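Of the protein chains in this complex, one is absent; all others appear in place.
And now, chain A:
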Amino acid sequence: MELREFNNQVHPSPDYPSPYSSQHSLRLRTGPTQDTSAVQFDWSSPPEDAEDSNEPQNLRELPLHMSLKRAVWQVQKMKVPVVSSSWNIKRSKTFHRFCEVAKYILSYFVLWNRGIQRIGGHFGGGVRSYFLFLRFLVILNFLSSLLIAAFVLIPSIVFRSMKFNSTIALTVNLNGTESCLHYDPKPDALMVFYTYFLDLVSGTGFMEYSYLFYGYYNNSKIESNGFSYNIPLAYLLTAAFYFLFCLICMIIRMGGTARLVVVTGGGAVGGYSMLVFTGWDHGLQGDRTTKLKQNNLRHRLQVDLEEERLKKKAASLTLGQTVSLYALRVFLNLVVLILIGAAFYGIAEATQFSQSRKTTGFVGLLLQYLPSMVITASNFVVPLLCDKIALLEKYSPSTTVILALLRAVFLRLVSLGVLLYTLWEQITCKGEINSGNCEPCSYYYDQYKCWETRVGQEMYKLTLFDFLITITTLILVEFPRRIVVDHCSCKLTQWVGRQEFLVAPNVLALVYSQTVVWTGALFCPLLPFINTIKFIFFFYCKKITLFQNCQPATRNFRSTTSNFFFLLVLLFGWMLSSVVLLYSVSKIHPSYGCGPFRIYPAMWEVVPEAVKMLSSSSKEFLFYIGSQKCSIPLFIFSCVLLCYVNVLTSVHGKSVALLRSQCKLEQRDKQFLVRQIEELNATMQNLHREPQQPLRETEPFYHTSPQWNQYNNYAFDPNEDPNPY
């Protein structure tokens, strides 16, 4: 179908290939005048030979008035010739309807679909992208907890309840390490009531010796009646698959976002026109939200104009001013680095202090939560100070936002890294496993009888504290703020205003939580499950606070590029936790007294031992894959594939740019041709009006051509003698 565009109206311009081509040959011609709303049909067009299944869809996509579409529909219905093909058509129509109904019903099953759409309608795309990200993390955590439960938790429960003990003989040589075997976390029978609560929140006592932590799992290898299950191997491989699964999910999601970013050129080009034409969200309802959206747009436009002004100003600075500006920026960056370094030092000290003390009771609880408190405080205070410093740096607004985000990400992820590094230092006596406290057991046995459980406890505490702080902030800060702002009309409250839902800090908080969970999953297998529940709580709490307490952000948010950025940060978090996983699996000696790996020199050693027990053909196959004969060609092949995909991307990008410039050229050509036709028409009309007698005697040959043209093109004038000679 060649659908003429609305403004090809004045002159019969050449057929442009329509963007919605189909197999229809229904021709639509616009009227001869500039009346574009009256589209006329060419009823004399040849009959259609289209595929019937495309008809319903194409009719919907026609930009005609409804009465005309219904007329077309009638015509199409009448043109159904044979009885059997009408049955085919009916069948395909019913199938289409069924698909539509099925899609509609399935949309009910997508988790929180309606809620998120409502949020998008009231608060815009940025806030909506936060909730979409939260939903993605909930599903990821839920699936991972199912994975861990199926392969590690349930077999352990089953084997424990069937009272299978470790059926392998201790053939390992315990020269001098017998003292390392003592590990007795079982709580005393008589306990004061509040210690239950303390144990619950700090992961000690009755919580320590439970399925929650690594220490409770046995190294049972069951072999009976042809059924064999190796718990240590299952534990390790489940952890590895869990990481791989998360990586694949993230990459798939990033791929979708990246494609959009590449196609739309990052959204940075064409800022003003896109803002004016696509900035208004027509789905917004309500007086207040509309006014806010208008303020928002005005603010964005003013910010963009301000950026231009700043750019012009920056380009016009003298050399002296530029040098002083850069010197100021370097100095302020140093100040920011010192601040962040101070935060790291504080975290390291707090961790060391809390690990080395052993007080009980409420003070002990506070001490145990000291690292979490310092991390949360620094995550709150340092970005605030950095924002104030950024005001002095005089960057353009968009650069300021990006810089603030980068600093916040750096602070959060590296502070977690500092905590883990401090723990490692303590556990392995700064890496020297054969000196001092780490002498007999290759780890600091006196303090860490079961070091994996301790690390798991730290991660558990971080998760709980994060949850606690969020809920407390909600109750103690956001609700009172709203109540005060709404009921007290003094100037201070109006200046402070209602809470704004800032997307970036919230998303970074989610990334931080998820990184903590990934780091702790090896040592605390139930942590993904706890995190699922925590994130579900977050969803409902954030939704409530959004609708009750918040106003839409005045500063807006480029959602597409930001989505990609947040997934990238999540990927960095994943890489940090995978470093921790790889290091603890391969380098640190597992505890002698607890856990599934207690007899191995490193957790990794389970795998070679299991491989040794395979049949010889599978062993050969595995060795072959791992050997150089196979892995090097595989590596080269994957490099070639990577290069190919890269080249394909750049070719596509170049062809998009080429097509765009071609579009431009075609438009210019069309204009040129239109002008030419107009000029030609004007000259023809002038020639037609001039008296023809004086021209006849002089140039007879030349006159036959215009007269011949006239004779052929225009209505034949019977009064004019067609043959002048």
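Some observations on this one:
Keep in mind that, in the parts below, a residue touches a chain if its C-beta (ideal position, glycine included) is under 8 Å from a C-beta of that chain, and two chains touch if they have at least 3 such contacts; residues count from 1.
Simple rule for what comes next: contacts and distances are computed from a predicted model.
Choosing from "Calcium and integrin-binding family member 2", "Protein-serine/threonine kinase", "TRANSPORT INHIBITOR RESPONSE 1" or "NSE3 homolog, SMC5-SMC6 complex component", the protein name stored in UniProt for the chain missing from the display reads "Calcium and integrin-binding family member 2". Considering the full assembly, A:R660 is the residue among A:K311, A:K629 or A:R660 that touches the omitted chain. Note on the undisplayed chain: of the listed residues A:S161, A:Q285 or A:N434, the one touching it is A:Q285. Of A:R91, A:K430, A:H652 or A:R668, it is A:R668 that touches the chain left out of the display.
The chain omitted from view is touched by exactly one of A:P63, A:G255, A:G341 or A:P601, namely A:P63. Touch with the hidden chain on the side of chain A covers residues 5-7, 9, 19-20, 34, 36-37, 55-56, 59-61, 63, 65-67, 69-70, 73-74, 97, 100-101, 104, 117, 120-121, 125, 260, 263-265, 267, 269-274, 276-287, 289-291, 294-295, 297-298, 301-302, 305, 559-560, 660, 663-664, 667-668, 670-671.
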